[in-house]
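For this view, one protein chain was removed and the others were kept in their places.
Per-chain residue numbering starts at 1, and chain names A, B, C and D are given in the order in which the chains are listed.
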Amino acid sequence: MEASLFRRPVANLLSGRAQCLLALNAASSRHESSYRRSKSRLNVKPEPSFLPSYSKTPVQQDHIIFNPPSSAPSVLHTPLKFLPKEDKRKQLLVATAQKFSSSQMRLPPPIRAKPKVPHHHLSDADIAEIVKLKQQDPDQWTNTKLARKFNCSSLFVSICLTQCGVDNAERKKEMQEKFEAVKARWGPRRRKAKEEQDRRFKLAYRGD
Amino acid sequence: MTVRGLKKVTVSQNGVGAFILQCHKLSFHYCDWAGSSRGMNSFLRNSLQRFAVANPQIEIEVSPRPRRHPVIIGHYIGGRQKAICVRNLQKEQIMQKAELLRDASGEKLKRVTKPVKSINESVRGVWSPYYGGGITV
Amino acid sequence: MLSRSLRRSILDTRIPSSALPPTFLLPSRARYFNSTPQHVESPPDSFSPSTPASSPISEAPSQLPKHTQLRLSKIPTPPTPPPNPLVLSAPLKDLLPLLAVQPSHYIRAHIHGKPYLATVGDTVRLPFHMPGVVPGDVLRLNRASLLGSRDYTLKGAPWVDERVFECRARVLGTEAEPMRSKVKTKRRNRRVKTVRSKHKYTILRVSELRVKGLEEIEG
Amino acid sequence: MRRITRLGRSIDLLRARAAAQTPSPYLCSACQLQATSFSTTSIRAARNNGKVPFTEKIRQRIWGTDKPPGLEDPYGDRSVFDRTKKRAKVEEAEEREDQLEEAKPTPDLSTYEPASTWDGLEKVGGFGNWWKENWDPDHQFRGFLPAEVIKDSDEVTAALHRAIVEVFALQQVGMPPKDISAAIPGVDLTHEVQISPTATGATLQFSQKASLEQVIQSLTPAVDDETTVKENPTESEEDVAADRSTIDPLHPSSPEVEVDETAEKGNPTESEEDVAADRSTVDPLSGSTQMTYGELVASWDPSWLQISLENPEIKFAIVKRTMQLTGLRIPDAAIMPAKTVKGLLAHLVKPPKPRKLVDALQQKEELMNIPNVSIYAKRVTPIDKHKSVGRWKVIEQRLTERGLPVTGHEGQSHAYGDYR
């Protein structure tokens, strides 16, 4: 699976788009001694589907080819699932999608973001237990520990605690202070990296 | 309120909807006395009317400028100006100059290597090596 | 060929009012607004709203040598009578709606044989100074070798039939590039010759690009 | 010119001798020179009385004969003006005649006694009475056109109107229109005559101020009115003759003075004055004394401009009379294309050539009516620009409350910004 994931782009690179690599080389190489040569190296062949199409004999009349681009999908193309029922284009698009998409391809592997924890398996007694432990020794029983103990998500633990009126304001505050102290120890490169990451995430939320 | 709207401003595409000529004012300066503005005077006498009727969207200002060479100054919507000195020119040449000023966009002349300029995002997207090629029908 | 098609575009009146550029920007009114009398080619009587003015690609005068076409273009050619409606091949018939419903399109239009890949709202700087046009004129580009959307591409052989799409461009004006001066010298010779060149270029903006529907093409 | 100088030079050699030889007392010195230089008669005459010219003597000496061969007077042909050969032929012929006459017996001169006085002798030469005719102060030359040319356009129009009225008046009474300008132009009687064009020419509506008879009478010169009466005895002419006894139009009289100053009030030009110089008792202006020429022209029905000038006789007469009245010369190029009075008038009254371009532009109505054109008579100063954007009043206020001069030169701030 992983291997296939690796193979795919590499295969693309090697198979169809040699000229693009060529272009990259030309762009990166500094040994072109004249503008003309670098230009001539840089003008790559057009994408093969745009060349006049030959099926044994050149096609004599106008024709439409289906050549989806090798680029990230655009958000302006609504997925078929999102098309409303009354949309007139829906059945047309669905039909063509079935025609073009190879049917029943295996789905790529999902992201294992975090180990999966069972849902809705704790009883009220367990929740009361969680709250009690927390109130007994908040420093010893952190949310993560509780979560590990009861095999649930720390989010669930925090929800339980907040719902049951345990206020962890000062806990939050001191954790924040600790984090600030850690941040103060960061060197310039890590700080830069973190700032860039924040910026990237901000852009990610905007989607551009 | 899970999604927030960002403030933006639409960009003009002059000519896609309405078309606004970029030259909004032409001022013709002449001199009554000097010989270098003879052609200019004959232009103003004979050809100016035709020009003004043909270009109603240009404000035309005719004013003397004694003891100076005749000048046509084009004022453009960007706020820029273009001035052409038309001394010792015949009225046909001056008409050509006026049309040059009318057709100009007011921008500074730049050397353009790519013929097509676009602000739209690419129709087929930006190529990236992570996506497969197309399926040919 | 180009300028012939220009004439045709200027005389083109078979424009649905929805796709119609604003009346004051149609060629006639554009003339009326900003044209200097030295180039008024299109006679107003040829704007009779009845005569449709697009011609089949087959009769495009590609056989004529260019200079004769240019000379022809001096006189506005009257709109040719409507040909029999275009018959589309079966694959074209069922793929064209798919091409049409995609959100954005591009065209590879040819002007004087040179291709320009453009979408709506792009500015095209022609490599020459187009005679006889004034800012605000609307030209109809009817020579396209490619018309595409994101997933589909309509390829002409060699030209896409001009009844399938509608592409209009508006003349924005004339621009020049900064003057180039080249110093020419010869060996063992003190004479220095400086050659100056400053060319004018016409600027267009693609104002409309529309892939027609099937019923519009065949009806 | 050059020939004269050469002539002078060739003359100089012979001058003393020639002057000495044949003095003609009736010629001025210049004429003497010419005469002597050109005529070889004196030489021939000298040969007659045995004198041989110098060159002949030399040749005779050379050749030793009395008839030397070759060219006689070898220097004679050098001169362009040398006509000695022809003259010589003539002289020889004369000589032969003389010799024949001498051969005849001479008449006796016994009865001849020379005259002691010039009485009875015929007078030869002189200028006749040319001096008398030309240089006498009492025969002054008067040209056909008046000395002073009328400039005012309304006045010229009035003069053309008058000419037309008079010509058609002549045509009515059947007199040939060509002797329109026989009479010296007198007072203008035709101010209130209305002209209306017809197919053939025009019809005149005379007022009681100026009747047809008075117009005709003002046109006929005083000298040959009998002849005119004789040749066409219309009753109008008769009663013209009748009242001519009572009123003499050419006789100046008292009311001219006040008429003059009204004329001064109206339109003071020299022509007006010399028209006023011979005013008659019958004063057509008395009604319309307050009338300027402008009002006068306005008072006429403009249809008179449509009178056609196809008839060349009428046209000639009108043009002649107009030239006589106004003093304007009308070239053929203007006469030929003028088919109606309007065309003629268009040539007579021309708008003055504008001195500045602004005047020229403001004469073009259609240019001034284009809404997007603004034409300034003066240079657009920075102050004008401030005014057009409304900043000037603020600047002015600030300057004044600081007590500074508003413009460089005081008190002229209002002189700026006169637009259009």
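Heads up, the rule we're going with is that a residue touches a chain if its C-beta (ideal position, glycine included) is under 8 Å from a C-beta of that chain, and two chains touch if they have at least 3 such contacts.
Keep this in mind: contacts and distances are computed from a predicted model.
> Which name from "Translation initiation factor eIF2B subunit beta", "Exosome complex component rrp45", "Trafficking protein particle complex subunit 2-like protein" or "Large ribosomal subunit protein mL44" does UniProt give the chain that's left off?
The record names the chain that does not appear here as "Large ribosomal subunit protein mL44".
> Omitted chain: which shown chains does it touch?
Contacts of the unshown chain, counting the full complex: A, B, C, D.
> So which of A:75, A:169 or A:184 would be touching the chain we can't see?
A:75
> Since one chain isn't shown, list which residues of chain D touch it in the complete complex.
Residues of chain D in contact with the hidden chain: 368, 371-374, 386-391, 393-394, 396-397, 417-420.
> Even though one chain is hidden, which residues of chain B still touch it in the full complex?
1-14, 16-18, 20-21, 24-25, 56-61, 77, 119-121, 128, 130
> In the complete complex, the non-displayed chain touches which residues of chain C?
On the chain C side, contact with the omitted chain comes from 18, 22, 24-25, 33, 101, 103, 121, 210.
What we mean here is this: only the chains that are shown with their structure count from here on.
> Taking each chain's centre as the mean of its CA atoms, how far is chain A from chain D in angstrom?
109
> Roughly how far is chain A from chain B, centre to centre by C-alpha average, rounded to an integer in Å?
One centre to the other, that is 47 Å.
> Listing for chain A: what residues touch at least two other chains?
Those would be 49, 65-69, 74.
> Out of chain C, which residues touch more than one other chain, so two or more?
91, 95, 104, 150-151, in rising order.
> Which stretch or stretches of chain B touch chain A in the complex?
Those residues of chain B that touch chain A are 6, 121-122, 124-137.
> Note which residues of chain C are touching chain B in the complex, please.
Residues 22, 25, 33-37, 91, 95, 104-106, 116-127, 134-136, 148-151, 170, 172-178, 201, 203, 205, 207-208.
> Across the complex, what residues on chain B touch chain D?
30, 32, 41, 44-45, 48-49, 52-53, 55-66
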